[in-house]
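Before any comments, here is the structure.
Here the complex is missing one protein chain, while the rest keep their positions.
This part shows chain A:
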Amino acid sequence: MASKAVYSHRDPMLKKRDDFEDILEERRNSSDLRYALKCYTPVVYKGISPCKADALTNMVLQSSHLHYVISQVSKETGRAVDDVQDEASAILEEMAQRLQLSTIRFFAFTLSKVFKTLFRSICVNEEGIQRLQQAIQEHPVVLLPSHRSYMDFLLMSYLLYTYDLALPVIAAGMDFMGMKFVGEMLRMSGAFFIRRSFGGDKLYWAVFSEYVKTMLKNGYAPVEFFLEGTRSRTSKSLTPKLGLLNIVMDPFFKGEVFDMSLVPVSISYERILEESLYAREMLGVPKPKESTSGLFKARKVLSQNYGSIHVYFGQPVSLRSLAEGRVNRSQFSLVPRHIPKRPSEEIQNFVNDSAYMLVRAQEENMVLKPWVLLASLLLQNHHQSQAPGQKPGMALDELTERVVWLRDLSRQYGAFLHWPDHRAPSDVVSSSLSLHPGLVKISEGRVQLALELAGGDVGPKESRSADTTPEEELLSRAVIVLSCASYRNQALHVFLRPALLALAIHAAASTKKQEVFYSFSFLRNMFSNEFILVPGATVQDFEEACYLLVKTGALQITQQEVLVTERGHRTIVFLTSMLDPFLQGYQVVCRFLCEEATEELTEKQFIPSIRRFIIKHLLAGRLRYTEVLSSDLQKNALAALLRLGAVQKLKGVDQGTLKVNTVMVNSLEDTLGGKLPTQKVVVARL
């Protein structure tokens, strides 16, 4: 394999990142009202053709693309053209944003108040802002923020307003529309609403895509959307959704714009507002439907401290340079450009790879707080100390020692860690812990997860009513564990590749490099719905993992062999423990499918049934990780099995029924458990 020199350019230690400025500082020292009424004169795209929101809808309705689809729909359904045309107008009406500066000013004022109460600081990399400003003038811009909270898009518009940048139009899910007043407010702050599913609806797709493209091409405003499609409930990045990315890239492929800047934005919250909401949702307590009153109930969140937010505007990516040598744009010369066409395989692959690349870029610039490392350590400790006779929790100084070790390790892996180096580590630890009183508690100098009933030595918390079932207890503990896990997950992308390698070494039949690679490649493939793993980059990921582990002295790699060093043991144990819950979780999913999946198991029933199955196992003590209760993990595992063909979704009469290939699922489970050599499975799959 390649020599060391090849790696040097991707040494994560060399990643250059910008500094942050706290924008709340100025808010605390000057009038919010004056700020909300300030003179706002953003720079715009040099090729802009200025138009009002109304003119925009007209342009969409008169586009040849829409005309074409309308007449097509009319022919297919026998409906009158006017009728279809009216439907198109109605769709557009329902969808369209009505960006108004006055609404933005209103939000600028109120959000200033809210942000100042909720957050200690909102930090922004101003160099990123400057780059963005440059990019906006040159080419149409697509803003791609990470999505962890409802706050994200208001926060984005707030920031752009603050920096006098062009306000974006934002693709938002239809669920917001349920909140009448809020929905309209959001619309007036630039949101446009898309139905969650419109699979076969040609007309809807045409209106939607034409609307987005028109705004983009004319330089009306930067277009903002979430690559992950929805808020990540786990704080892990979600595998990207490609629909909108396909749409925004289309004008470039068809030569309608010279280039386009794709700007990944990483928004990291020290504490997420929806933290326990997410955990409940994943445990099956249904998510409250977004309603205005619900939002007001959230007022109680206002009384808490949510730490700081870091927003990192990444390097704008030129779509043109991205597509250079990968996309042959002349493939669009043989059909009129307004006729919708399924993207070719070449285009699909390109869009998919770009999406992954952009999500990786988001991940890389996510700021990690010391708490994230603490949560990782406490979770591991929690699982290891479950054994009977163990004292729960960790001594504070032990925790401090471990977290300093982990700090250094994560930095070597290129983490964007915000660790206040000028303060004593013990200080950092205690102030980090104090921000999460609901998740951790310190008693008698020991730190542990705040699981009320765990370990028996319950604190002063009022005794639970006698009729609490063990199941309810389990779920309430699971809320805490899942919340903690969501913080650990923030750091997962840093450790992911080395951790997969650590697991692979563990699972491989021998220390032979080839076998370790097979094992790595199997695991990577297995988990590619769970984590952001760029398709087709197995070898690069393997090399990167090897490089990092060798560099930090945890591994020795010779021509033929991969060996864990004496001092590498600690690292390897940490890394494997990090992914162990996922490994176990996937095995449980397999076991469930083999043991319990009857002929009638439908996709709909999958989550409730597997949840029951897991609860049973957890209560019986056959399973260590409460985390496995996360519906996110269960869905991802199922998706992986579907992708690998171990489970099939039936079509036709039994639509949605899952057909399990027991032999294959069994062998996957055994391979995950290290009982079967991977090589065989890998080959079998190929």
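Worth pointing out:
Here is the rule we go by: a contact is a pair of C-beta atoms (placed from the backbone, for glycine too) under 8 Å apart; a residue touches a chain by one contact, two chains touch by 3 or more; residues count from 1.
Just so it is clear, contacts and distances are computed from a predicted model.
For the chain that is left out, the UniProt protein name among "Alkylglycerone-phosphate synthase", "3-methyl-2-oxobutanoate dehydrogenase (2-methylpropanoyl-transferring)", "Translocon-associated protein subunit beta" or "dolichyl-diphosphooligosaccharide--protein glycotransferase" is "Alkylglycerone-phosphate synthase".
The residue from A:N58, A:T77 or A:S333 that touches the chain not shown here is A:S333. Only one residue from A:E256, A:E346 or A:E471 touches the chain missing from this view: A:E256.
Where chain A meets the missing chain, the touching residues are 255-256, 258, 328-330, 332-333, 336-337.
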